[in-house]
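What follows is one structure encoded as C-alpha coordinates, with my remarks underneath.
Note that one protein chain of the assembly has been removed; the remaining protein chains are unaltered in position.
For subunit A:
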Amino acid sequence: MESDNFAYMELAIHQAKLAMESLEVPVGCVFIKDGNVIASGRNRTTETRNATRHAEMEAIDILLEKWQKDGLSKAEVAKNFSECVLYVTCEPCIMCAAALSFLGIKEVYYGCANEKFGGCGSILSLHSSCSEPSISDEVPQRKGFKCTGGLMASEAVALFRSFYEQGNPNAPKPHRAVVEKRVE
(Lines give C-alpha, C1' and ligand atoms only; values in the text may rest on other atoms or scores of the structure.)
Protein backbone atom coordinates (compact mmCIF):
# COMPACT_ATOMS: atom_id res chain seq x y z
CA MET A 1 0.00 0.00 0.00
CA GLU A 2 2.76 2.37 1.06
CA SER A 3 4.82 1.58 -2.03
CA ASP A 4 1.75 2.11 -4.22
CA ASN A 5 1.53 5.63 -2.85
CA PHE A 6 5.05 6.35 -4.01
CA ALA A 7 4.42 4.79 -7.38
CA TYR A 8 1.35 6.96 -7.96
CA MET A 9 3.11 10.09 -6.78
CA GLU A 10 5.94 9.22 -9.12
CA LEU A 11 3.44 9.42 -11.97
CA ALA A 12 2.20 12.79 -10.73
CA ILE A 13 5.79 14.03 -10.65
CA HIS A 14 6.22 12.79 -14.20
CA GLN A 15 3.27 15.02 -15.16
CA ALA A 16 4.89 17.93 -13.32
CA LYS A 17 8.06 17.38 -15.35
CA LEU A 18 6.03 17.46 -18.54
CA ALA A 19 4.63 20.79 -17.41
CA MET A 20 8.12 22.11 -16.81
CA GLU A 21 9.26 21.00 -20.26
CA SER A 22 6.43 23.16 -21.62
CA LEU A 23 7.66 26.07 -19.50
CA GLU A 24 4.74 25.76 -17.12
CA VAL A 25 5.10 25.84 -13.36
CA PRO A 26 5.72 22.17 -12.59
CA VAL A 27 2.61 20.74 -10.95
CA GLY A 28 1.14 17.40 -11.96
CA CYS A 29 -1.45 14.95 -10.75
CA VAL A 30 -3.08 11.57 -11.32
CA PHE A 31 -6.53 10.26 -10.38
CA ILE A 32 -6.64 6.66 -9.16
CA LYS A 33 -9.73 4.48 -9.01
CA ASP A 34 -9.66 0.81 -8.02
CA GLY A 35 -5.88 0.90 -8.24
CA ASN A 36 -5.84 2.18 -11.82
CA VAL A 37 -4.75 5.51 -13.18
CA ILE A 38 -7.90 6.92 -14.78
CA ALA A 39 -6.71 10.43 -15.62
CA SER A 40 -3.66 12.59 -15.33
CA GLY A 41 -3.17 16.31 -15.61
CA ARG A 42 -0.55 18.98 -15.56
CA ASN A 43 -0.56 22.70 -15.13
CA ARG A 44 -1.46 24.58 -18.34
CA THR A 45 -1.96 28.12 -17.08
CA THR A 46 0.58 29.78 -19.36
CA GLU A 47 -0.45 28.02 -22.53
CA THR A 48 -4.15 28.72 -22.00
CA ARG A 49 -3.65 32.19 -20.42
CA ASN A 50 -6.20 30.94 -17.99
CA ALA A 51 -4.72 30.96 -14.51
CA THR A 52 -7.33 28.47 -13.32
CA ARG A 53 -6.09 25.64 -15.54
CA HIS A 54 -4.32 23.83 -12.73
CA ALA A 55 -3.35 20.17 -13.05
CA GLU A 56 -6.37 19.07 -11.00
CA MET A 57 -8.83 20.98 -13.20
CA GLU A 58 -7.29 19.49 -16.33
CA ALA A 59 -7.65 15.95 -15.02
CA ILE A 60 -11.20 16.55 -13.76
CA ASP A 61 -12.28 17.74 -17.21
CA ILE A 62 -10.81 14.63 -18.80
CA LEU A 63 -12.73 12.42 -16.38
CA LEU A 64 -16.05 14.20 -16.84
CA GLU A 65 -15.73 14.09 -20.59
CA LYS A 66 -14.83 10.42 -20.54
CA TRP A 67 -17.71 9.46 -18.25
CA GLN A 68 -20.14 11.53 -20.22
CA LYS A 69 -19.07 9.80 -23.41
CA ASP A 70 -19.54 6.43 -21.70
CA GLY A 71 -23.12 7.47 -20.97
CA LEU A 72 -22.81 7.35 -17.21
CA SER A 73 -25.64 8.80 -15.15
CA LYS A 74 -25.21 11.63 -12.71
CA ALA A 75 -25.45 9.16 -9.86
CA GLU A 76 -22.74 6.99 -11.37
CA VAL A 77 -20.44 9.94 -11.96
CA ALA A 78 -20.95 11.10 -8.39
CA LYS A 79 -20.24 7.58 -7.15
CA ASN A 80 -17.08 7.34 -9.26
CA PHE A 81 -15.70 10.56 -7.80
CA SER A 82 -16.42 9.27 -4.32
CA GLU A 83 -14.10 6.33 -5.09
CA CYS A 84 -11.28 8.41 -6.55
CA VAL A 85 -7.95 9.15 -4.93
CA LEU A 86 -5.91 12.10 -6.18
CA TYR A 87 -2.12 12.27 -6.08
CA VAL A 88 -0.84 15.77 -6.74
CA THR A 89 2.69 17.10 -6.39
CA CYS A 90 1.67 20.28 -4.55
CA GLU A 91 -1.11 20.91 -2.02
CA PRO A 92 -4.30 21.81 -3.92
CA CYS A 93 -4.91 25.54 -3.92
CA ILE A 94 -8.09 27.01 -2.41
CA MET A 95 -9.87 26.83 -5.77
CA CYS A 96 -8.95 23.21 -6.46
CA ALA A 97 -9.59 22.10 -2.89
CA ALA A 98 -13.08 23.61 -3.09
CA ALA A 99 -13.65 21.90 -6.44
CA LEU A 100 -12.54 18.54 -5.06
CA SER A 101 -14.92 18.92 -2.16
CA PHE A 102 -17.79 19.86 -4.53
CA LEU A 103 -17.13 16.65 -6.49
CA GLY A 104 -17.01 14.58 -3.33
CA ILE A 105 -13.60 13.03 -3.94
CA LYS A 106 -12.56 10.32 -1.51
CA GLU A 107 -8.96 11.12 -0.71
CA VAL A 108 -6.00 13.34 -1.64
CA TYR A 109 -2.25 12.80 -1.27
CA TYR A 110 -0.04 15.77 -1.98
CA GLY A 111 3.70 16.42 -2.08
CA CYS A 112 4.77 19.81 -0.78
CA ALA A 113 2.62 22.36 1.01
CA ASN A 114 1.33 25.43 -0.80
CA GLU A 115 2.00 28.15 1.72
CA LYS A 116 0.45 30.99 -0.26
CA PHE A 117 -2.69 29.42 -1.70
CA GLY A 118 -3.12 26.03 -0.05
CA GLY A 119 -6.71 24.95 0.57
CA CYS A 120 -5.92 21.76 2.48
CA GLY A 121 -4.50 23.19 5.66
CA SER A 122 -2.06 25.94 4.67
CA ILE A 123 -4.47 28.87 4.27
CA LEU A 124 -7.92 27.32 4.47
CA SER A 125 -8.90 23.79 5.46
CA LEU A 126 -11.53 22.96 2.88
CA HIS A 127 -10.87 19.22 3.16
CA SER A 128 -12.21 19.05 6.68
CA SER A 129 -15.95 18.87 6.52
CA CYS A 130 -18.32 20.97 8.51
CA SER A 131 -18.93 19.57 11.98
CA GLU A 132 -22.67 19.92 12.42
CA PRO A 133 -24.78 17.76 10.15
CA SER A 134 -27.25 19.92 8.31
CA ILE A 135 -30.79 19.77 9.60
CA SER A 136 -32.69 21.20 6.70
CA ASP A 137 -32.20 20.68 2.99
CA GLU A 138 -31.95 24.40 2.58
CA VAL A 139 -28.52 24.52 4.11
CA PRO A 140 -25.91 23.06 1.79
CA GLN A 141 -23.91 20.33 3.44
CA ARG A 142 -20.20 20.63 3.02
CA LYS A 143 -18.21 17.61 2.05
CA GLY A 144 -14.70 16.95 3.17
CA PHE A 145 -12.08 14.45 2.07
CA LYS A 146 -9.19 12.65 3.66
CA CYS A 147 -5.97 14.48 2.96
CA THR A 148 -2.33 13.53 3.53
CA GLY A 149 0.57 15.82 2.72
CA GLY A 150 4.32 15.38 2.51
CA LEU A 151 4.43 12.44 0.12
CA MET A 152 7.69 12.87 -1.85
CA ALA A 153 7.66 16.54 -0.93
CA SER A 154 11.36 17.04 -1.56
CA GLU A 155 11.01 15.87 -5.16
CA ALA A 156 8.17 18.33 -5.73
CA VAL A 157 10.13 21.17 -4.15
CA ALA A 158 13.20 20.31 -6.21
CA LEU A 159 11.10 20.71 -9.35
CA PHE A 160 9.90 24.17 -8.28
CA ARG A 161 13.47 25.13 -7.44
CA SER A 162 14.83 24.18 -10.78
CA PHE A 163 11.91 25.87 -12.50
CA TYR A 164 12.42 29.16 -10.71
CA GLU A 165 16.20 29.03 -10.95
CA GLN A 166 16.07 28.26 -14.60
CA GLY A 167 15.93 31.96 -15.50
CA ASN A 168 15.19 32.56 -19.14
CA PRO A 169 12.90 29.74 -20.13
CA ASN A 170 14.22 29.86 -23.67
CA ALA A 171 17.69 28.95 -22.51
CA PRO A 172 18.59 25.27 -22.79
CA LYS A 173 17.72 23.44 -19.65
CA PRO A 174 20.76 22.04 -17.90
CA HIS A 175 18.96 19.21 -16.22
CA ARG A 176 16.09 18.04 -18.28
CA ALA A 177 14.50 15.57 -15.98
CA VAL A 178 15.06 11.94 -16.69
CA VAL A 179 11.81 10.24 -15.97
CA GLU A 180 12.24 7.21 -13.89
CA LYS A 181 9.25 4.96 -14.03
CA ARG A 182 8.92 2.62 -11.16
CA VAL A 183 5.51 1.46 -12.17
CA GLU A 184 4.32 0.62 -15.59
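We take it that a contact is a pair of C-beta atoms (placed from the backbone, for glycine too) under 8 Å apart; a residue touches a chain by one contact, two chains touch by 3 or more; residues count from 1.
The definition used in the following text is that contacts and distances are computed from a predicted model.
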By UniProt, of "Protein farnesyltransferase subunit beta", "tRNA adenosine deaminase 3, EMBRYO DEFECTIVE 2820", "Glutathione S-transferase theta-1 isoform X1" or "Tubulin delta chain", the chain left out is "tRNA adenosine deaminase 3, EMBRYO DEFECTIVE 2820"
Touch with the missing chain holds, among A:32, A:84, A:103 or A:151, for A:103
Logged for subunit A, residues touching the omitted partner chain are 22-25, 27, 43-52, 54, 57, 60-62, 64-65, 67-68, 71-79, 81-82, 90-91, 93-95, 98-99, 101-104, 112-117, 119, 122-124, 126, 139-143, 156-157, 160-161, 164-170
